[in-house]
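What follows is a single structure, written as structure tokens, with notes after it.
Note that one protein chain is taken out, while the other chains of the complex remain in position.
By letter and in written order, the chains are A, B and C; residue numbering begins at 1 in each of them.
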Amino acid sequence: MFDEVKDKFRDECGVFGIYLNKTVYPDEAARNSFYGLYALQHRGQESCGLAISNGEHILLRKGMGLVSDVINQEVIEDLPGHLAIGHVRYSTAGYGGIVNTQPLVIQYLQGSMALAYNGSITNARQLRHRLAEGGAVFQTTSDAEIVALLLARYAKDCLENALAKTMVDIEGALAMVIMTETKLIGVRDPWGIRPLCIGELNGDYILASESSALDTIGARLVRDVEPGEIVAIDRNGLRSMQTVKPQGKAHCIFEYIYFARPDSTIDGINVTYARRELGKQLARECPVEADIVISVPDSGTSAALGYAEHSGIPFQQGLLKNRYVGRTFIQPTQQMREMGVRLKLNPIREIVEGKRVIMVDDSIVRGTTSRNIVNLLRRAGASEVHMMVSSPPTKHPCYYGIDTSSREELIANRMTPAQICQYIGADSLYHISEQGMYEALGGNGNIFCTACFTGSYPVKIS
Amino acid sequence: MFDEVKDKFRDECGVFGIYLNKTVYPDEAARNSFYGLYALQHRGQESCGLAISNGEHILLRKGMGLVSDVINQEVIEDLPGHLAIGHVRYSTAGYGGIVNTQPLVIQYLQGSMALAYNGSITNARQLRHRLAEGGAVFQTTSDAEIVALLLARYAKDCLENALAKTMVDIEGALAMVIMTETKLIGVRDPWGIRPLCIGELNGDYILASESSALDTIGARLVRDVEPGEIVAIDRNGLRSMQTVKPQGKAHCIFEYIYFARPDSTIDGINVTYARRELGKQLARECPVEADIVISVPDSGTSAALGYAEHSGIPFQQGLLKNRYVGRTFIQPTQQMREMGVRLKLNPIREIVEGKRVIMVDDSIVRGTTSRNIVNLLRRAGASEVHMMVSSPPTKHPCYYGIDTSSREELIANRMTPAQICQYIGADSLYHISEQGMYEALGGNGNIFCTACFTGSYPVKIS
Amino acid sequence: MFDEVKDKFRDECGVFGIYLNKTVYPDEAARNSFYGLYALQHRGQESCGLAISNGEHILLRKGMGLVSDVINQEVIEDLPGHLAIGHVRYSTAGYGGIVNTQPLVIQYLQGSMALAYNGSITNARQLRHRLAEGGAVFQTTSDAEIVALLLARYAKDCLENALAKTMVDIEGALAMVIMTETKLIGVRDPWGIRPLCIGELNGDYILASESSALDTIGARLVRDVEPGEIVAIDRNGLRSMQTVKPQGKAHCIFEYIYFARPDSTIDGINVTYARRELGKQLARECPVEADIVISVPDSGTSAALGYAEHSGIPFQQGLLKNRYVGRTFIQPTQQMREMGVRLKLNPIREIVEGKRVIMVDDSIVRGTTSRNIVNLLRRAGASEVHMMVSSPPTKHPCYYGIDTSSREELIANRMTPAQICQYIGADSLYHISEQGMYEALGGNGNIFCTACFTGSYPVKIS
Partner (left out) sequence: MFDEVKDKFRDECGVFGIYLNKTVYPDEAARNSFYGLYALQHRGQESCGLAISNGEHILLRKGMGLVSDVINQEVIEDLPGHLAIGHVRYSTAGYGGIVNTQPLVIQYLQGSMALAYNGSITNARQLRHRLAEGGAVFQTTSDAEIVALLLARYAKDCLENALAKTMVDIEGALAMVIMTETKLIGVRDPWGIRPLCIGELNGDYILASESSALDTIGARLVRDVEPGEIVAIDRNGLRSMQTVKPQGKAHCIFEYIYFARPDSTIDGINVTYARRELGKQLARECPVEADIVISVPDSGTSAALGYAEHSGIPFQQGLLKNRYVGRTFIQPTQQMREMGVRLKLNPIREIVEGKRVIMVDDSIVRGTTSRNIVNLLRRAGASEVHMMVSSPPTKHPCYYGIDTSSREELIANRMTPAQICQYIGADSLYHISEQGMYEALGGNGNIFCTACFTGSYPVKIS
């Protein structure tokens, strides 16, 4: 259970951009960006950063830690400006992180530019090699730097055109915000894999990975950036430009299952609604006789409520999550581990004792967490534990900006569902069907990237 | 909503004590105490501390911040011992806190002693004056120091007897753990106002404010310390001694309503169970036609589930709470506030839009948070908002260790329910009845302290 | 050489107090105290603290670290007041220090009081026992707490009278500042062992361990507090009161040799002047043929200049001290140690190569540092190294507030001068004579405590 965090797929970034009316709000970009990034914190807790322009210069602050650790009142006051982009990041590597922190701010032939990237370039190695042959040097391992170097090669064009050319070079998943001293740009890859939406507040525009970041500052969701679309925002308003021809849609389906905040709406589908429908679909596909439905908090709760609603079996809070997590954590001894340490999740005996329990979770990655939780429920007296998973088995790694475990670690690659059920110690285990998942999300499976379930990758991997 | 934290009653402390078999676990008291305090973190986030004995010396570590900020691996290794007490604390004052941090470690005629206190001495002023006349000096404003000074006056007795005499001097609420180099003692006031329970693990004993701290280390709940009981634990096991004659029971009813962790069982009643019953009782007392039941997360959720269960109206997650809270927070401008900043709670439009909503919360203190939430729900499209409160109106301050607002700030003192309903902008507002509350908690109102509702204080206030 | 700091006697505290005209400087006590403590930083670098009164309340700030680490602009602004006392402290123990940090602020029968102590109570154990029998508890191991508890016993008297009675109880060395909400008090033990002086600035009074703290704030030195004198300063000015009858003078002679800042004047003797005279006396007592005189920086420099002046041999900077010392220090491997790591002191080959060198230092405690330095000089090519020490051999520990090594560690207890000379590898070694030391300091040995040299303790040690 101590590896719980590692037993989930992990989103790697969130991006935010805002262009305010310079006359009305000359200094409000930083404050609004703080709120926006704060709302996107679940997309990356390792580091964050903020680049601000007052129309003339770009200033930058970034650091390791949560948004509220890095950006305080003093930082806000040091960053006057009406135009900003920000980034939250989770990274796989330990130290060295500060080098890869974003936004990346660079000087090039036309002035300054700041970039914040979410996603992953699948032909990064080839692009790096090509650029290096032209004399480029790399100071980071971030894909934002590749984009910056490509843009600089097309720098004699205007930035939108340079970006359009760059999009032809790049393969992979991309949701990106870019700013110069006077302009805010957003762009999304041709399949629309990673999310990016447009908000509006008093006539000013905002870009964000999720709509909940718009809610936070009181803005309304206008629409999502289209696959392959570039939107450019400056004093003249918002202009759109379609770059590479979209080849279909492939929105990351895992945003609905686990990554996104429940209060976000992405590409037209509300996340809480989607999760509840997934839970209902589970109940349709796999009715089980039981006394209570519980969830693995917090991510499994919406689906569990859906299961309860459709099945008529009452939802109860059978597992309690400890909310206080600080900087350090003392590892238990092996002996204590065996005694059943319950630091992050505690079953409530009064609820589960003697009960046939349906436990709903969003996914199983390596299986160790599920095994621990089932064990906790048994010790707390559950007479039966039926595990329901609101996603199909995850068998394939993601190459589009998500930190999945390696193929070998994905338990669904090594075991049949029956074996997994035995491994985790449940009475039964059921994953939602692929088709059922599509139906819960509106019926059309063709608009999603489902590579982690199906191995069918919309963008080829080199 | 930015004052949300201040718009709740607040528990002021949690205590923990452990006496391990010195031969088997010579160095494990600190690690176990870390887990125990971590599980009690909700009872105080301002500071914490840990005193450890190896049978010969008492070592102390304390500091401002969360348990996981103050106690790290290095601290654990610096504190070898089999006997420990710990404390988490929330305090009303800003700086100066470090002086009042507990445990308090003192030298007196018989050696060393560490004390950790939860509650409040109501005749503290008189006791301080009496002690000062005898030449005492006070270095803190904590009640633990008063107890220490009284114990020192009776120091020629053995510690249990000295404590029994001290209990005669003290009026108020008290749940306390004390340790010498070789002994662990727990004591509870004659009314049993503040909670304290006894756990057992492999034959060793633990004392804790709540049973969830026992779960965390794999210990089982043996029983609660009785009102007026002293329990002393040393190498010969546990001995009990009844001190001042209990005058009845007066367990703090607010522990069930809001303070305690849902997975704790206090004085025989499980907290989640109690909250769910309160919700059911609300549904019995005040049935409303509505489409959905939502809760103000997290504390209102159990009651909301109970309401839903009894009423048959589906429970849904209509409000999302942001989990990431860091060290600093940027205050919004007034304008942004008016735009409806939703940093900590965000309504989910897809769930509440066009719906008649029953919103369940545990209490209303000043009313400002409720007003903000109702407003958020309206903006998100709720057609009706009916607020259900799983406690009666709180009209009276607590003098027994809880930080309530002052009488003037308690909205129920200034307004009738109808006026409050209008102030918060709800379509209807209903508080559970006193009698209904008792019934939900098992029928007998005489075993609870209900002073904050009734003004009937079990211990006189000087 | 890495133990250099441990190879010196160490002063344990510095104290400072200021009483400003409340009308003219209502808020300036904290700022002035910062400067005063900053100037006394050499007397203790482990922790510091500041207590401030605005005439009604005493506020306190203290922490581990240097004055400039603990007291910043924000702290100054949080501590408005015209009356303050402060303390810098070095302590022998590692953690736990924060508990013993001063000033100690207490509540007692008459109100609040803050105390800051320099020195050591030699009958502390007896006093603690007597107080404990009366019911006292001790939260620290500082002597300030003993004084506070004694004062509280006499609390029905006015504070000056209570202090006079307390002085009768206490044996040992003491230079102390005390404040109430409205009064500043200074007191010195009957022998005047530890220093304390009175300054004046625009008619307001200051107390400080050394006169250099007065210079820092532009105040002038009025006089030293007399042995056994109490001075009380309030809105009516300064009053003096002689308590216990002084039995003679016994000013710590090591203040002149090493502890005090060179720019301080203590009990009528300027420190730099005294050190230079000690150097001259050394040259008189022990003329050696040599090419250059060098010092072990910084403390040996004044004496070296005196030696050079009297002998006519030129003074040169043969050893360079690295000024940058930070929070951590990487220990060298044994191999590097042997290679001659020169991190803190580096000989300058161009100055010492081929030269007969007289090296002047203030004292030899354990001998390891001297041995290392002589070795460095040899490697840098010095043809002869003659070590001159401006104090007699230190054979006896101090019990009056100085951290000397234990008797066994003092090399002069284990070896004859000839053996020490051989141990450190010098060509010759000479300590100033006792009589020569007195002459350099004005001729009268009877006014100094010379216990560390002579074993003749003015106050009996229990």
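We adopt the following convention: a residue touches a chain if its C-beta (ideal position, glycine included) is under 8 Å from a C-beta of that chain, and two chains touch if they have at least 3 such contacts.
Just so you know, these numbers come straight off a predicted model, no measurement behind them.
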| item | value |
| --- | --- |
| Omitted chain - touching chains that are shown | A, C |
| Options C:54, C:142, C:180 or C:212, residue touching the unrepresented chain | C:212 |
| Omitted-chain contact residue, chosen from C:72, C:242 or C:462 | C:72 |
| Touching residues on chain A - with respect to the absent chain | 59-61, 78, 95-96, 98-99, 104-109, 128, 132-139, 148-149, 152-153, 155 |
| Hidden partner chain, residues of chain C it touches | 28, 31-32, 34-35, 38-39, 41-42, 45, 65-69, 71-73, 76, 201, 212, 215-218, 261-263, 265, 270, 272-273, 276, 298, 301-302, 305, 309, 314-317, 320, 322-333, 336, 339-343, 346-351 |
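Following the convention adopted for this analysis, only the chains that are shown with their structure count from here on.
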| item | value |
| --- | --- |
| Chain-level touch network, classified as line, ring, star, complete or other | line |
| Length of the line joining the C-alpha centres of chain A and chain B, rounded to whole Å | 35 |
| Contacts with two or more other chains, residues of chain A listed in rising order | none |
